[in-house]
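Selected chains only, in their assembly positions.
Each chain gets a letter, A, B and C, in the order it is written, and its residues are counted from 1.
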Amino acid sequence: MGKLSDSEIQKKLPALDGWKYEAGALVHDYTFADFAEAFAFVVRLALLAEKADHHPDIDIRYNKLRVALISHDSGGVTARDVSMAAEIGKLSQH
Amino acid sequence: MGKLSDSEIQKKLPALDGWKYEAGALVHDYTFADFAEAFAFVVRLALLAEKADHHPDIDIRYNKLRVALISHDSGGVTARDVSMAAEIGKLSQH
Amino acid sequence: MGKLSDSEIQKKLPALDGWKYEAGALVHDYTFADFAEAFAFVVRLALLAEKADHHPDIDIRYNKLRVALISHDSGGVTARDVSMAAEIGKLSQH
């Protein structure tokens, strides 16, 4: 899948609530009430990732998460990352 | 910990939203939007259980869960089960 | 997907180590060292289930699990259940 250009990514961002474009990836920082709540969200991400066979990078810091989407095989952000960012956005609206 | 009598358990139930006393255990049935949402709740239960070192029985049926609390070593429902039912109740209010 | 007959299922069982045919489903009982080890296996099942979009019934009893496969929409065991039983078998060989 083709890598999107910086300007193509910038055009997508307004529709992706909470996501930013940083260090070549789509990135979202989350803060939860505590570790357990954060981890339940990590599990949602894991299930989504296995289903889509596309796995975000996830950094767990107690109640804080950083989720980063990049298509390593394409060397950048692709339509697949944009689509997964939107899917993850639906989860966090709960 | 001492097993509670049926009448003691019945007195506790009104404060335990959604829990019933069935087949000698405190039981709660849950229905979620889908498997992933149900499973994220199972993970919350698992973390809570390990923390408290008290593990509910959990039946997973796609988007439906049955959670049952009983203190097997006391042969019935104890104050520990009532307390964990209340804790689980706090989770499901989210 | 077509429901398999009892004799078709019986023919599949020898290749499915540890699975039995019980109450109209393929069933496997597991015993682990403790809850945490059992639950890590539940998570493997959950990831596999979401990926395959086919979800086993799972009963968690501290360190014991009962996993049951049935295709509810077909009213019995199908080739899909046999295939997932084999997949789960690969997990538990670790």
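One rule holds in what follows: contacts are C-beta pairs under 8 Å (C-beta built on N, C-alpha and C of every residue); 3 or more make two chains touch, one makes a residue touch a chain.
On a predicted model such as this, the values are computed, not experimentally measured, just so you know.
Peer 1: Once every copy is counted, not just the 3 shown, what does the total come to?
Peer 2: My count for the entire complex in this file is 4 copies.
The rule is short, and it goes like this: only the chains that are shown with their structure count from here on.
Peer 1: Between subunit A and subunit B, what is the gap in Å from one C-alpha centre to the other?
Peer 2: Whole-Å distance between the two chain centres: 33.
Peer 1: Whole-Å distance, subunit B centre to subunit C centre, using C-alpha means?
Peer 2: Once rounded, the distance between the two centres reads 25 Å.
Peer 1: Residues of subunit B that contact two or more other chains, please.
Peer 2: Each of 35-36, 39 in subunit B touches at least two other chains.
Peer 1: Touching subunit A in the complex: which residues of subunit B?
Peer 2: Residues 35-37, 39-41, 43-44, 47-48, 94.
Peer 1: Give every residue of subunit B touching subunit C within the complex, in rising order.
Peer 2: Per the stated touch rule, the residues are 35-36, 39, 42, 46, 49-50, 55, 57-62.
Peer 1: So in the complex, which bits of subunit C are touching subunit A?
Peer 2: 43, 46-48, 50-51, 53
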